[in-house]
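For reference, the structure is listed below as structure tokens.
For this depiction, one protein chain was excluded, whereas all remaining protein chains were kept in their positions.
Lettered A and B in written order, each chain numbered from 1.
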Amino acid sequence: MGARSLVVLLFLMLILSFSSAYQGKKKQYKPCKQMVLYFHDVLYNGQNAANATSAIVGAPQWGNLTILADKFHFGNVVVFDDPITLDNNFHSKPVGRAQGMYIYDTKNTFTSWLGFTFVLNSTDFQGTLNFMGADPIMVKTRDITVVSGTGDFFMHRGIATIMTDAFEGDVYFRLRVDIKLYECW
Amino acid sequence: MGARSLVVLLFLMLILSFSSAYQGKKKQYKPCKQMVLYFHDVLYNGQNAANATSAIVGAPQWGNLTILADKFHFGNVVVFDDPITLDNNFHSKPVGRAQGMYIYDTKNTFTSWLGFTFVLNSTDFQGTLNFMGADPIMVKTRDITVVSGTGDFFMHRGIATIMTDAFEGDVYFRLRVDIKLYECW
Partner (left out) sequence: MGARSLVVLLFLMLILSFSSAYQGKKKQYKPCKQMVLYFHDVLYNGQNAANATSAIVGAPQWGNLTILADKFHFGNVVVFDDPITLDNNFHSKPVGRAQGMYIYDTKNTFTSWLGFTFVLNSTDFQGTLNFMGADPIMVKTRDITVVSGTGDFFMHRGIATIMTDAFEGDVYFRLRVDIKLYECW
């Protein structure tokens, strides 16, 4: 092989390596980790103290702390500590807890704003994932963001596609969370 | 061109490509996306239910839910769903909604803490941006952070420089938000 063909080969390898580095770093639209989890919210209504996993802690002037407010619950702030399960069965063994808050924040439809953490403690995962985003509840699937993590999810980021999997009046709902992490360390 | 000059050329190209890659990845202080938006907040005061876009939902012991509290509103929690416009006119056609909460959190000056989402739905942008940060209201321009996004803003991050563009007593304010995204996917 002559010096010239060597240079050409070298040049091709360089181009190849750059383009693969580029794909691998910033334009990676394929998740580096993915999982589906469910969590279950039982709202305190003044009579279910033993079973409730969440409570209204803020309300607008026209509301109170045992019934979600009029006007699509606008202004209600709810704090929660909800069990996370691998399937849609409320009685399955939890693999962690979803902890944080949601806020109803629209007057003319059901919309909430979410800030919470998945604290995972199972054989598969040890660590936390932090979620933030707007949740247009009436839309079938909606994307919120995974902004950070700890433990197995150190420095991870991504998207969570959520779906209301069940809904029973103002007392119970279950969310399906399809977590796709695009930045993994 | 001899083999020697070819190698030199190649070497120069290598250096060039590395430095540009470096700029493009981590030390990119030039935004990859930039936009200026306004949002408008009309606080519920007990009498403006039809027009209000936000409501006090938390207050310290010395406060209530229709008037911002004494001591620079320390402790007030406000939930909002504010229209976003391209210019400073409240009556312009909204391009989205700013949804989330702000908290007044200082006793001796006006300071707030922000956690909210821009839900954009225009011909230019479809997607959400999530904001978080401290807002020293009395400073002319202040930086908060864009921690994540969805849709057109998938995995984006950056800075938002905010400015109080108008202020009418405790009922209305308008914020100018200069969004500069430095990580774009």
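Keep in mind that, in the parts below, contacts are C-beta pairs under 8 Å (C-beta built on N, C-alpha and C of every residue); 3 or more make two chains touch, one makes a residue touch a chain.
Computed from a predicted model, the values in this text were never measured in an experiment.
**Student:** Could you tell me which of B:L43, B:L68, B:L129 or B:V147 touches the chain that is not displayed?
**Tutor:** The single option touching the absent chain is B:V147.
**Student:** By the contact criterion defined above, which parts of subunit B meet the unshown chain? Give residue numbers in ascending order.
**Tutor:** Counting only subunit B, the missing chain is touched by 25-27, 29, 57-61, 74-77, 103-107, 111, 113, 115, 132-134, 136, 143-147, 157-159, 182-183.
**Student:** Could you please point out the subunit A residues that touch the chain left off the display?
**Tutor:** Subunit A touches the chain not shown through residues 1-3, 6, 10, 13, 17, 21, 25, 44, 46, 55-58, 64-66, 77, 79-81, 97, 99-101, 115-117, 119, 128, 130, 132, 147-151, 154-155, 184-185.
One rule holds for everything that comes next: only the chains that are shown with their structure count from here on.
**Student:** When the centre of a chain is set as the mean of its C-alpha atoms, what distance in Å lies between subunit A and subunit B?
**Tutor:** Computed from C-alpha means, the inter-chain centre distance equals 21 Å.
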